[in-house]
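With one protein chain removed, the remaining protein chains of the complex are shown where they sit.
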């Protein structure tokens, strides 16, 4: 092997162990989901003795996993889109409109949030959600998710908006656009890559959220996927086969969506943040 | 000619001003979002402050007790354990995770082939829910049949075997690693994008000056992607202060509270011990502490930027 070839292979050799560490746990889940319990304990590494889908049958019977998936998706997307819309308007107002004092106050108000882990608001939030009649409805999660998403989204968007040169807006004004027109026709299209970034950021957060989803929804059918998975772990106790099957069921659709859209998702994550 | 241009210019400055000082538009843009934010973020925060001054079991009426909950925290050893763990969490993120992220990103960026494959795989863990990840990694760390111990046996490192989540020395570290496993890929993708966004001419100019390999990375790439590294740092610091679900799912703070962080300790005080007053006091302390950390971060950020410019 020539020196040049070795040099080309070097990065791959370094990356290989890391990739293995990333992939192995997922591979293990798929393997284990096709084994029975004894097999998992006695031979966790090997391939399943026979290709059995019994665990999947067990996990699917008496469970509403389709429901949970739909719930997670509905809550995640609704909250994320609302966050984006509300944050966009606020970021525009704060960075591009000339109310310096007011804007500083608004920005300061939002900054407070960076300092507070949402978990610490759990207890009063519960009472609030209940008082507003949202307990045990998807709204109980959508509104907190929106409000927890707004600050960071505003910061990322504001950072980007600041970098847009004034001339573009001036051109818009020349063309006779109103404030709303400038936002809709000029700023929004420019911001699109950043919007995708924050969409993904927020969506992943909402999709993963466990603590509030566990507390604010009581009806079994309203549960979101993360809550369902922990409930599965309890339900199947030591039945690792059924448990890993349940996990597999919950992650496979996400992985498929990701595999199809990976280019967009990854570009979305990266496009805006480089500037931010 | 000249007066005409001036007049035109002043017209448009006023017009531009009108557009940018459209009071109603401002209100429409700001108020709805702020309303939700204030109701679901600041109001609970305010309530949390109130409750932190009370003795309250979560059911009966709260009784005002002044600052005694805060005094309790100061003399509570278990609280300090969780406080220290938060610090470890932050230090781990800043000094181990972020450098690792930058290192891997630079290596990936130097790979000529499989670039998309790497991006795809490293990103995978962060689309999974923490709940699934917690459950999967519990199995990996499990003492008898756990993959990690099995692996150590297989490669002849029997003596390294541990009860990973049951041993004070390793429980919290194990959680940190799992958390790292989940989030590293996300940041790698961020940093990678920044690396690829560096204009080619700048790198080529650097190479002409004799900067290659790690020298190039250190002298050129890293300074150029400094902003994104700062974003990564800030996100991992606030992430470290927010962590709660991974702890609840993996160890519930055990064994004997050694893997507790402030947020999980708060959760325990509220929901296991019924001491909602104390729990809210801890919530307030977490907020204050995060505030201090962020300020320190900002200070360092500004200082180092000045130095590098």
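We just call them A and B in the order they show up, numbering each chain from 1.
Here, a contact is a pair of C-beta atoms (placed from the backbone, for glycine too) under 8 Å apart; a residue touches a chain by one contact, two chains touch by 3 or more.
As a working rule, contacts and distances are computed from a predicted model.
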item: UniProt protein name of the chain not shown, from "Probable septum site-determining protein MinC", "Spore germination protein KB", "Cytochrome c oxidase subunit IVB" or "Carbohydrate ABC transporter substrate-binding protein, CUT1 family"; value: "Carbohydrate ABC transporter substrate-binding protein, CUT1 family"
item: Option from B:70, B:100 or B:271 whose C-beta touches the chain left out; value: B:271
item: Sole contact to the chain not displayed, among A:8, A:37, A:52 or A:178; value: A:37
item: Hidden-chain contact residue, picked from the options B:125, B:206 or B:257; value: B:257
item: Residue, one of B:57, B:110 or B:150, that touches the chain absent here; value: B:57
item: Hidden partner chain, residues of subunit B it touches; value: 55, 57-60, 78, 141-144, 163-168, 250-257, 268, 271-276
item: Residues in subunit A touching the chain absent from view; value: 37, 41, 67, 69-71, 73-74, 76-78, 81, 126-127, 130-131, 135, 192-193, 196, 199, 203, 214-215, 218-221, 230-231, 234-239, 242, 261, 263-265, 267-268
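What we mean here is this: only the chains that are shown with their structure count from here on.
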item: Interchain centroid distance [CA atoms averaged], subunit A/subunit B, Å; value: 14
item: In the complex with subunit A, residue positions of subunit B that touch it; value: 12, 15-17, 19-22, 25-26, 28-30, 32-34, 36-45, 47-48, 51, 58, 104, 107-108, 110-114, 116, 118-132, 134-137, 139-140, 144-145, 147, 150, 181, 185-186, 189-190, 192-194, 197, 227-228, 231, 238, 241-242, 244-245, 248-249, 263, 266-267, 270, 276, 279-280, 282-284, 286-288, 290-291, 294
item: Interfacial residue positions of subunit A with respect to subunit B in the complex; value: 8, 11-12, 14-15, 18-19, 21-26, 28-29, 32, 40-41, 44-45, 86-87, 89-90, 92-94, 96-99, 102, 106, 109-110, 112-125, 127-128, 143-144, 146-148, 150-151, 169-170, 173-174, 177-180, 182-183, 204, 207-211, 225-227, 229-230, 233, 240, 243-244, 247, 250-251, 254-255, 258-259, 262-263, 265-267, 269-271, 273-274, 276
